[in-house]
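Quick notes on the structure that follows.
All protein chains of the complex are present and in place, except for one that has been dropped.
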Amino acid sequence: MTVDTPPSPVRLKAVAGPRQPEPTPELEQLYRGFERELLVPLWTEIGDLMPMSPKSKAAAHVWRWERLKELAVQAGRIVPVGRGGERRAIALANPTLGGKPYATPTLWAAIQYLMPGEEAPEHRHSQHAFRFVVEGEGVWTVVNGDAVRMSRGDFLPQAGWNWHAHHNLSTQPMAWIDGLDIPFSYYTESQFFEVGRERIDAGERTNPEHSRSERLWGHPGLRPVSQVEALPSTPLLAYRWVDTDRALTEQLALEDEGDAATLSPGHAAVRFINPTNGRDVLPTIRAEMHRIRAGVQTLTRREVGSSVYQVFDGAGSVTVGESTWAVNRGDLFVVPSWAPFTVQATGAESLDLFRFGDAPIFEALHSHRAQIDR
Amino acid sequence: MTVDTPPSPVRLKAVAGPRQPEPTPELEQLYRGFERELLVPLWTEIGDLMPMSPKSKAAAHVWRWERLKELAVQAGRIVPVGRGGERRAIALANPTLGGKPYATPTLWAAIQYLMPGEEAPEHRHSQHAFRFVVEGEGVWTVVNGDAVRMSRGDFLPQAGWNWHAHHNLSTQPMAWIDGLDIPFSYYTESQFFEVGRERIDAGERTNPEHSRSERLWGHPGLRPVSQVEALPSTPLLAYRWVDTDRALTEQLALEDEGDAATLSPGHAAVRFINPTNGRDVLPTIRAEMHRIRAGVQTLTRREVGSSVYQVFDGAGSVTVGESTWAVNRGDLFVVPSWAPFTVQATGAESLDLFRFGDAPIFEALHSHRAQIDR
Amino acid sequence: MTVDTPPSPVRLKAVAGPRQPEPTPELEQLYRGFERELLVPLWTEIGDLMPMSPKSKAAAHVWRWERLKELAVQAGRIVPVGRGGERRAIALANPTLGGKPYATPTLWAAIQYLMPGEEAPEHRHSQHAFRFVVEGEGVWTVVNGDAVRMSRGDFLPQAGWNWHAHHNLSTQPMAWIDGLDIPFSYYTESQFFEVGRERIDAGERTNPEHSRSERLWGHPGLRPVSQVEALPSTPLLAYRWVDTDRALTEQLALEDEGDAATLSPGHAAVRFINPTNGRDVLPTIRAEMHRIRAGVQTLTRREVGSSVYQVFDGAGSVTVGESTWAVNRGDLFVVPSWAPFTVQATGAESLDLFRFGDAPIFEALHSHRAQIDR
Partner (left out) sequence: MTVDTPPSPVRLKAVAGPRQPEPTPELEQLYRGFERELLVPLWTEIGDLMPMSPKSKAAAHVWRWERLKELAVQAGRIVPVGRGGERRAIALANPTLGGKPYATPTLWAAIQYLMPGEEAPEHRHSQHAFRFVVEGEGVWTVVNGDAVRMSRGDFLPQAGWNWHAHHNLSTQPMAWIDGLDIPFSYYTESQFFEVGRERIDAGERTNPEHSRSERLWGHPGLRPVSQVEALPSTPLLAYRWVDTDRALTEQLALEDEGDAATLSPGHAAVRFINPTNGRDVLPTIRAEMHRIRAGVQTLTRREVGSSVYQVFDGAGSVTVGESTWAVNRGDLFVVPSWAPFTVQATGAESLDLFRFGDAPIFEALHSHRAQIDR
């Protein structure tokens, strides 16, 4: 070995085991050859690499909104927003993913915080994103020059490669959550980024009630004849709480009238969709709002791929695998791949849960599976 | 020829002509052979069969709403509604299609009329249908047991093979138009029909403000998680005027603000879509609402396939090929395949035009073409 | 009525009937009004227009190859080929379709005949076409400059809007059949046509064993990386008998070995497909080759849409609805929409049947149905 050859990162050890070759000197010699040539045999790895069903590296975990908020408030005081750091965003780091800012292996979830008068500078990236607002108001996100109001309950998708900045026009700070496919893009090495203007134009720093995208696209069952192509991501930039709430309310009312509208008794759910193709709002991210009637427990379900939930309203008891937590407004938790998940609404009112996940990836690749545990 | 052999329907005549073989006795003899064997040569037919561009057998024509209404009122007095005839529907017969009830070669358009208390009996058919209401109210169409209110400006699709009946719960008669692909289904010999109950159940003879389908599907950018498959036809049974009107109003407002939202200056248009795939509401029928600002004239456009228009509001001057007509509320007119078409809003207000056509057939078969004439 | 108003084509007669309004003078007056306003009521038409299942206007019928050939030979002597008439093609005229050159309501089928040294001039049209060769050789069809040999058993698709000419380089005349969607395009008024060069270039008047399209596209499970887009029609211009025969032979051999490869016992079939999407070779035309073992009878099947069959080899007994015929090599017959169809191989060898039909139209529009009669 010369100084030019870095040591091989491969480390193999011949050990006795029910599925392993006998640990002889000859085997050790073979393993040294593998290491030298940068090779790893299947037989030492298969148990971990090819399990009978997904065994997530991620843990089920809950983050409390109050603590997130406190830290965001502190960050608001001492960490400026500007080019380079780009956003005052603080990401959930799953406890078993090595301290990386990954809520799950594929998903990024962060609290973002903007002080009165602040503007997060314009950029664009291939990663798909959205904002969801559990409380507060006062910020507009400006997408390709279209200012989009952000208010409690709104879901604001941000498809990859669109220019965007955020500005806070109010006298109060505002917090919201961002969801992105950053870990997936990072792992698959498919990401692009560009910086935009330091400051958007004054004419874009406005506070309209409705964005242009909503005015063009936000009409049920209608699309502009000037825009009839299917697009891989939604052109609608805001899904308002008033609509989401009404849709959930109607599902439960239809159930009361004897119609099949809910997912299971007392469990209503809507999916945010791309109106140009009726499919998920973003190619890699599914987003839904769930409402569980007071006292109801959902079916225990497991699914390939991971999800992040945020409690929008109400109180609940969540069980993910072996873990059970009481959750309240704003709390965020993670459901890893193939982990059995159920939730019960434990408050006097319904429990509303916002959910996002990576299911479109698996559906696009024909590898999605889900099952109800009996 | 024996009595068992019917005379051949083929008739061929050897005539002189620039593209024809010389009319010799030998040719006549050949033609007799063709007739006997039920054969027709291309060279006598090609000019008609394979034109340089579509030459429609249908005429551009206008039907006046007042006259349709008068005759419908008379029919209401003397023609009962019931099993067998099924509907008190009176169809537009294009003047050059041989007296057949075809508005165009592919499309059926009729005025339907229902007296107070009447019920049109339940049936289902593979033909795709819709209702559009230019005036009046009081009728509910009951689709698979779901009662759907019909009011001015509403578009009510009726995908093939769904059970449906209509009942008039008011004290006034009501007229509306029906559009179907009956001629296309008839010509292509692909139609099925079944009769249902003579009378729907009392519990279905109701008058809800909103149908169950609207309550489940009528929320912008949202779909129930219990229903996530793509469907070839829309599950949404009513597209309400309030939404259509708002969408058109916003397109013109966006245009005023400098945005590209309209088809051409002063010409807004929305298409009714199937929310499960973002495409046309029915596999064979496209439906749209157009709004032209006062004074504006649309681009002259021609398109493969035919359309029927009804004036929803306002006054206009319509030109289809060589024909020009002044039109007013309720008037219906036909634009044949590849006929150049333009319309000018001639009243003090905007002109609103409802349109339906057969474009999805051609798009599905990759044979659609359209062009703007300069 | 003035001289400017043509007489209405609508003719209505008030007649007594189980489903008809009482034939009173008032009804007659109403019908005169309908005629005047170009209207036709549903209740007089529904029995014909909206049957319980398709009732084809077309008849089941057989044309004998020997008679077609005789007449083609005569035409070869006295009818020149050239611009205007374009092709020496003689079409099957279904006996109940009014003498029009329509084998079925949607399909054109013709024998085409080219004398030694002749060239059919170049043109292109939006109608989709194919050639199928039941006997003979010596003609090359030149598609966008690519000369494609035509030999017994070959299927040669010709997607719409490609330039094409034919030339006979041999010392023998040659006959083959053409299939097109001319009636469908005519009825739906969606057709375009352009004339090309009077004579193709000498360099294109060649006789290669394999066309360039075959050399680029004719490799199983492979496509050129330079051409990876899905195309609505096949880029492969020849499907050779050697491949078709081998595929059918293998299906029957697999059946003998106990595998599920055939449509039903003793009934093998392959479909010609577009290799860029795995679907039908043309957007409006399905083409298949069927092989029925000696003595075997196929299941009785009915299907929405019509087909034309040509016996490629062997002898059979065909039953279509009430008609039964003995058929032999070259005979052509028609199966109308929803007519029950079965065939038995009555010769000592297998029966090979070429089939083309309009099923892709119905599949694209989600209106296809088929059933096996028990």
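For reference, chains read A, B and C in written order, and residue numbers begin at 1 within each chain.
Definition applied: a residue touches a chain if its C-beta (ideal position, glycine included) is under 8 Å from a C-beta of that chain, and two chains touch if they have at least 3 such contacts.
For clarity, every value in this text was computed on a predicted model and none was experimentally measured.
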item: Which displayed chains the hidden chain touches across the whole complex; value: A, C
item: Residue in contact with the excluded chain [from A:E37, A:E229, A:D256 or A:E322]; value: A:E37
item: Sole contact to the chain not displayed, among C:P23, C:G218 or C:G321; value: C:G218
item: Contact partner of the left-out chain, one of C:M115, C:L169 or C:A247; value: C:A247
item: Full-complex contact with the absent chain, from C:V195, C:L263 or C:A294; value: C:L263
item: Residue among C:Y31, C:F192 or C:F272 touching the omitted chain; value: C:F272
item: Chain not shown, touching residues in chain C; value: 212, 215-226, 228, 230, 234, 236, 239, 243-244, 246-247, 250-251, 253-254, 257, 259-263, 269-279, 281, 288, 290
item: Hidden partner chain, residues of chain A it touches; value: 6, 8-11, 18-21, 24, 26-27, 29-30, 33-34, 37-43, 45-46, 49-58, 61, 63, 67-68, 70-71, 74-75, 78-80, 83-101, 105-106, 110, 125-127, 160, 182, 184-194, 232-233, 283-284, 304-306, 336-338, 358, 360-362, 364-367, 369
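Note that only the chains that are shown with their structure count from here on.
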item: Chain centre separation (chain A, chain B; CA means) in Å; value: 44
item: Residues of chain C whose C-beta touches two or more other chains; value: none
